[in-house]
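Just below is one structure, and these are the notes that go with it.
In this view, the complex is presented without one of its protein chains, the others remaining in place.
We just call them A, B and C in the order they show up, numbering each chain from 1.
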Amino acid sequence: MIQNLVPNTSIETHVVLIASAASKKYGKLEQYLFTDGVKVNWKIESQLDAALKSGMVSTTALSMIGISDYILNNQIDGTLVIADRHETIAGAIASSYLNCKTFHLLGGETSGNIDNKVRYANTFLSDYHFVATKESKSRLELCGIAPELIFQTGCPSLDFLQSSNMLDIVQITEYFGGVGLSVQKLFQGRYVVVLQHAETTSDLDARLQVRSTIDAIDKLSIPALWIWPNSDTGSDEIIREIASARESGKLKNVHFERNLDPELFISILKNSSCIIGNSSVAIRECSLLGVPAVNIGGRQNNRERAPNVIDSDYNFEEIYETVSMQIKNGFYKPSKIYGDGHSGQRISNLLSSLL
Amino acid sequence: MIQNLVPNTSIETHVVLIASAASKKYGKLEQYLFTDGVKVNWKIESQLDAALKSGMVSTTALSMIGISDYILNNQIDGTLVIADRHETIAGAIASSYLNCKTFHLLGGETSGNIDNKVRYANTFLSDYHFVATKESKSRLELCGIAPELIFQTGCPSLDFLQSSNMLDIVQITEYFGGVGLSVQKLFQGRYVVVLQHAETTSDLDARLQVRSTIDAIDKLSIPALWIWPNSDTGSDEIIREIASARESGKLKNVHFERNLDPELFISILKNSSCIIGNSSVAIRECSLLGVPAVNIGGRQNNRERAPNVIDSDYNFEEIYETVSMQIKNGFYKPSKIYGDGHSGQRISNLLSSLL
Amino acid sequence: MIQNLVPNTSIETHVVLIASAASKKYGKLEQYLFTDGVKVNWKIESQLDAALKSGMVSTTALSMIGISDYILNNQIDGTLVIADRHETIAGAIASSYLNCKTFHLLGGETSGNIDNKVRYANTFLSDYHFVATKESKSRLELCGIAPELIFQTGCPSLDFLQSSNMLDIVQITEYFGGVGLSVQKLFQGRYVVVLQHAETTSDLDARLQVRSTIDAIDKLSIPALWIWPNSDTGSDEIIREIASARESGKLKNVHFERNLDPELFISILKNSSCIIGNSSVAIRECSLLGVPAVNIGGRQNNRERAPNVIDSDYNFEEIYETVSMQIKNGFYKPSKIYGDGHSGQRISNLLSSLL
Partner (left out) sequence: MIQNLVPNTSIETHVVLIASAASKKYGKLEQYLFTDGVKVNWKIESQLDAALKSGMVSTTALSMIGISDYILNNQIDGTLVIADRHETIAGAIASSYLNCKTFHLLGGETSGNIDNKVRYANTFLSDYHFVATKESKSRLELCGIAPELIFQTGCPSLDFLQSSNMLDIVQITEYFGGVGLSVQKLFQGRYVVVLQHAETTSDLDARLQVRSTIDAIDKLSIPALWIWPNSDTGSDEIIREIASARESGKLKNVHFERNLDPELFISILKNSSCIIGNSSVAIRECSLLGVPAVNIGGRQNNRERAPNVIDSDYNFEEIYETVSMQIKNGFYKPSKIYGDGHSGQRISNLLSSLL
């Protein structure tokens, strides 16, 4: 994926992992990069304990300090800041305060969460803008950003959907770890995928947010693959609610994974009957894949959608009904609103000419 | 000034000093607050050594951590983030990441520096917007911010110009510290005021930025009061350049002050023949005072101006000529574009009803 | 326990929680303090993700910054630094660098781990020393510390063993959360207690360290209560190894608890047949209780012991044999080497007179 991003260029790329990307607790990113031949130049171990209320703030602060040190010691000329996770603002601040050229990827979109605040803050701390959609470009122009600084590149994570060889998920069960339902049973027929993060700006606390999803999945007659949430404030609450549901005998039809190889994950998604939760994957990658999606709560509010997405409240019955309807509907026609599969090449060319 | 901001309300206000505001090195803010009867609830000693390139980044990071601790330990409901200094983003991040209501003061303006980036980042991290000018309100609306979240309150620092009793600056020379020309000589006739910060996004380094101003002031036939720059990256360079000019016998006609009581400073401004440099005071407060201003370099680019402001490059002769012209021109007619003297009351009422 | 520490004195005590003590993830300390009527004045959320190698360093660094802010904002005169956990050095550094009087509790002991380094560093950063044993006092005097600055107070955590009303653990099963074997089955006859932290200076990695204990406990014919490890680097590895053992069907005879009310924990200890692992509780509190202990690995090397402790290597068979022998032996005669039950009062009197 990162290889797609910067092929055949004259740029010297430095890959710096921060926050959850630098912690083994949240998956095997470093291992995937190694497999893809991407060298990690530096790791900043800045992830605070996810149970802390101030975890997002202090993780970002430590990341800023570490990135700043790295930029100065390596005479970095420019920084590519991606999207809208809370820690990404660390890169935007360090880079802009140090007078580096700052490039922002995936600005101009809107969603209903702290992500939205961070995405726009990143935009305004940056000098150049690589956006996914036509609507995003217009929105940035309306904000007063000079049109010549905005480039509609599409979203590079969709390149991957086109280029990757789809794996045979039945033959690769040895790649799975995880707990719960066996992988053999999970993949013996139809299945759904669940991926639900804490919605930090909701009035509902994170345990209540996930409870209705747990009940809906529990009632579904088909197996589910549940991917653990990211390290946002509230993720520990979600994990605890799931653990407590399992201890009381629920979710017997569910296989849980901490993280999956991206290639494997895409194969699984592509074959799934529905994706459920509040991940942007449901809206972005699945637009091109045509996979039916049920989007829960406000975390993705206002994000542009293709027809494959139907929204639901944090309500057990509504989630259950919507998922059932989507499974019945089956695959949608692919939409290219978020990218055409050649974004990486465009971004890489732009970086070469703008740096 | 802060008293004006929150009089007669049901809100419990906490005043937290961070960064240079919490360091004796950069003036006597705490003493002024004490004199005004404003209680400082907490100080966060987060100011890095100003000679460091990463000083702005790490100062902001330490401020974020400290503010976050304070918000959580005191169950703070909302945070008022002011304008655009680099450290202010620490308040915006801590408050928004902790799900506090975040209020931003003086958004929607534009200037040509890192300040501009920070101001817009603050806007997008915030929930409510108290703006100074009509143009600012329109600009935020174009950015997609809901009109009902934007309030044109005017700038509260202009309230002070109206309300304060103007001091007799000749009688108050005992308030002065500083070095250089004696205060008696400074105020015996016409004088100018200089206030020039490092322009962090300029290609010119900070010593060269200030050198042309030094030469222009040195050539002027009337005395000058020079206020030391703030703690931005580059301020040490400016101080060093001034010191070196003094050691080589220049600037004999100049009195230097680290910081002045705001009331005193306004009196001095009001009686001055011209303000020179790149401070926003020249553009904002002086619009209502009608004091002629020469604005140097790009730090205030795109900020709305009343007719009292004339721009100059970092060019010794241009600065000298423009200052001479402004002194000759004399006072301008007061303009109310930045506020009508009742902003504090409006803001205080809004905070009461929105919290 | 803290009440014992400072009763009836003229001192104003501030309780500041840092690191794992301020994270819900590592137990309910704050709740216990509340129950005991102890007010927590401030919390510093400084705990890094336990999976990070640099977690101990950065947690300590953030704690230092937060404690320093607290000391300055509250005009603290003195700081009581306790024992030898890695974060405690944050208090010793902040206090000594700020010229506060610094008191160290439980210096002069020796153990085989990073704890030993931290304990002595704390001693030398401090001004006054409250030690538990006669041997500790002599050791500090040999180090050149003036005898009049060292006070043999005993260890205050042993006061609690004397004063607390022992609970009937059979009647209080409702206090338990946890997973695994039911509490009813755990307490229906004899049982052992396991408490094993990562030994950070061992060549063996944390998962291998705990594996032999898992196997030994698995082979034992009597049930076990296993308390989760603290937040040291390596604790996540231990938790993962236990989880993986459980998934593969081991440890069916074990009840797991994250943390227990101290009073309840002491009752359980007092009635247990053996304590197993590398906690200092086995050596200190259990000396007075006379509970048989099996101490595994090098974490407690060189700590003074009463006859109740027998050591074992990280070796499945040795652990199993030693535990079996200790269970057969039964209770030991109580020893007072670590305290006589009146340490809190002594410490409190000393603080009053030295501050």
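Keep in mind that, in the parts below, a residue touches a chain if its C-beta (ideal position, glycine included) is under 8 Å from a C-beta of that chain, and two chains touch if they have at least 3 such contacts.
Predicted, not measured: the structure shown is a model, and the values here were computed from it.
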item	value
Hidden-chain contact residue, picked from the options C:T13, C:N74, C:T200 or C:N259	C:T200
Which residue of C:A61, C:I222, C:L264 or C:L350 touches the chain not shown here	C:A61
Which of C:I11, C:C143 or C:M325 contacts the chain that the document leaves out	C:C143
Contact set of subunit A toward the excluded chain (per top definition)	42-45, 62, 65-66, 68-69, 72-73
Positions on subunit B contacted by the hidden chain, ascending	20, 22-25, 45-55, 58, 62, 179, 231, 236, 247
Those residues of subunit C which, in the complete complex, touch the missing chain	53-54, 56-58, 60-62, 64-65, 68-69, 72, 86, 89, 92-94, 96-99, 110, 114, 117-118, 120-125, 139, 142-144, 200-201, 233
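Just so we're on the same page, only the chains that are shown with their structure count from here on.
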item	value
Chain with minimal offset from the mean of all protein Cα atoms	A
Same or different residue numbers at the subunit B/subunit C copy interface, by half rule	same
Centre-of-Cα separation between subunit B and subunit A, whole angstrom	40
Interchain centroid distance [CA atoms averaged], subunit B/subunit C, Å	52
Interface hub residues of subunit B, defined as touching at least two other chains	62, 65, 68-69, 72
